[in-house]
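Coming up: chain A.
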Amino acid sequence: MSRRLSRWATALAAVLALAGVTACGSGRPAASASPSAPASGAKEVTVFAAASLTGTFTELGKAFEAANPGTTVRFNFGSSATLAQQIVQGAPADVFAAASPATMKTVTDAGLASAPATFVRNRLQIAVPAGNPAGVDELKDLADPKVKVALCAPQVPCGAAAVKALEAAGLKVTPVTLEQDVKATLTKVELGEVDAALVYTTDVIASGGEVRGIAFPEAGQAVNDYPIAALAKAPAGDLAGRFVDLVLSQRGKDVLIKAGFEAP
Partner candidate 1 sequence: MSGSQGSRPAPGGGAGAARTGGREVSGRLPWMLVAPAVLGLAFLVLPLAGLLIRAPWSTLLQRLAEPQVLEALRLSLVSATVATAACLLLGVPLAWLLARVEFPGRRLVRALVTVPLVLPPVVGGVALLLVLGRRGLVGQWLEATFGVTLPFTTAGVIVAEAFVAMPFLVISVEGALRAADRRFEEAAATLGASRWTVFRRVTLPLIMPGVVAGAVLCWARALGEFGATITFAGNFPGTTQTMPLAVYLALETEPEAAIVLSLVLLAVSVAILAGLRDRWVAAP
Partner candidate 2 sequence: MTLHARLVVTRPAFTLDITLEVAPGEVVALLGPNGAGKTTALRALAGLLALSEGEIVLDGRPLHTLPAEHRPIGMVFQDYLLFPHLSALDNVAFGPRCQGASRAEARRTAAELLERVGLAAHAAARPRQLSGGQAQRVALARALAVRPRLLLLDEPLAALDAHTRLEIRSRLRRHLADFDGATVLVTHDPLDAMVLADRLIVIEHGAIVQQGAPGEVARRPRTDYVARLVGLNLYRGLGDGARIKVGELAFSTVEQVEGPAFVAFSPAAVALYRTRPDGSPRNLWRARIDGIERHGDNVRVHLEGPITAVADITPAAVAELDLAPGREVWASLKAAETHAYPA
């Protein structure tokens, strides 16, 4: 009888463990996946950052680990809106770097962060596939119905910026698709499925020459501010603030500007 009981207990434990994983480990004894494990010397900082920061922040994370021996920086890159939702729903993040003030506002409105600082800005460019098959030179070429254009959906920051830029230019552009994020938009250009798209300068640079970027003056009307903030309930405590400091430092600026961002 007792053997049967113990078998049940094992099975139940397994099920609970599974349930625990989906519930982000709340109320569970500290296990390896928990970001807050300050008992030993090892410390972790969990940074939620916009997908467009993937390259630069990974580099800065290494620099942070080098400067603070014994610490590990873990990243969760994704759509800013999704990240903001995750933080509001209680995800254990220390730092949030968003691609738009609006998504940061979701988090500050919830009282989870205060006084975000703008650390970089990003400007739109026209991206065209190698060879520029449709001969796009300036923004008004995008209004030509023969030119297939991809834009980000207006719900995501790059889409909102595109709407602003096109409005500023007084252009009516009918895209063939409204992509869910800037990477997906860029992919359509890279594969030559569209003749042009509006994406960030940083994305053009990150594509490594697969697409060509064309700067246009109206982009100045739609510059995107990137705010960053240490979260109020950061499990990593003051390490969170130190990571933000690194991003705002000259060292941070150098890395970001090299990738195509602009200083605020």
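On how the list was made: all candidates are chains of the complex that A comes from, given by their letters.
In this section, contacts are C-beta pairs under 8 Å (C-beta built on N, C-alpha and C of every residue); 3 or more make two chains touch, one makes a residue touch a chain; residues count from 1.
Please read these numbers as outputs of a predicted model, since none were measured by experiment.
Asker: Check 1 or 2 against chain A and report the one that touches it in the complex.
Answerer: Of all the numbered candidates, the touching one is 1.
Asker: Okay, in this complex, where on chain A does candidate 1 touch?
Answerer: Residues in contact with candidate 1: 11, 15, 79, 81-82, 85, 148, 150, 153, 155-156, 175-180, 184, 187-188, 191-193.
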